[in-house]
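Okay, handing you the structure first.
Excluded from the complex is one protein chain; the other protein chains are retained at their positions.
What follows is chain A.
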Amino acid sequence: MSEPILELRGINKSFGAVHVLHDVDFTVRAGEVTALVGDNGAGKSTLVKCIAGIHPTDSGEVLFDGRQVSIHGPKDAADLGIEVVYQDLALCDNLDIVQNMFLGRERGKAGVLDEADMEQAARRTLASLSVRTVKSVRTPVAALSGGQRQTVAIAKAVLWDSKVVLLDEPTAALGVAQTRQVLDLVRRLAEQGLGVVLISHNMNDVFEVADRIACLYLGRMAAELPTKDVSHSQVVELITAGRSGDLGIARPDMAAV
């Protein structure tokens, strides 16, 4: 088991009177895929947004590479090497793959772009991820399929020497072949030594790629286990009831308060 790269301890978050996250502990390890599962409203997206710096946390501490850090905004998270691939892909249809991958962080001197450098870097990144379904890096994003777009969005996140990549439902809108493509990519990210967090509703996807599964139940971390130690039905019970046998929260009915 590798060292944790990102560790959250006792995170609490409220929106007004609604207590969304209760003392959540969450660990992301380098070289592993951690699946974050939970029913709608369990707090998955809130947790991701807290990590990404979009929402400030009320209490709790964040450790990155063993050091305590404070994330006050998306820029802090990006500086640490935390990248988020959102569900609605943040890509511009009218730009090509290279332009999208470098959007907002273009390379060049004095405002003049260095296209050659960017194109080579984009190609290296895609090649290192063994992306092979894109014909040319100069293809406009408008001409790509859903899976290819997701690939570009993920490759964009990897380009920045990132250490942790959070993927919010990357396969939700994809067909079978394209889901395959994206899951392979998720696996390869972990093989390259990144800490990967995969949010998904699809148990098949989770069991296929995840090394560990973290299950949120009504804002509490019900269980965080290696994938090989749990069965499909146990995870479903954890998601829906917060408890399965001796796993999960002791008194899930109390959690609803």
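Following the convention adopted for this analysis, a residue touches a chain if its C-beta (ideal position, glycine included) is under 8 Å from a C-beta of that chain, and two chains touch if they have at least 3 such contacts; residues count from 1.
Quick note on the criterion: contacts and distances are computed from a predicted model.
Trainee: Report the protein name recorded by UniProt for the chain absent from the figure; options are "NADH-quinone oxidoreductase subunit M", "RNA polymerase subunit sigma", "Molybdopterin synthase catalytic subunit" or "Xylose transport system permease protein XylH".
Mentor: Not shown, but named in UniProt as "Xylose transport system permease protein XylH".
Trainee: Of the residues A:E119, A:E169 or A:E237, which one touches the chain left out of the display?
Mentor: Only one of A:E119, A:E169 or A:E237 touches the chain omitted from view, namely A:E119.
Trainee: If the hidden chain were put back, which of A:P4, A:G38 or A:G147 would touch it?
Mentor: A:G147
Trainee: Can you name the residues of chain A that touch the chain not displayed here?
Mentor: 31, 74-75, 86, 88-95, 99, 103-106, 108, 111-113, 115-116, 119-120, 123, 126-128, 130-139, 142-148, 177-178, 180-181, 184, 187-188, 190-193, 207-208, 211, 227-228
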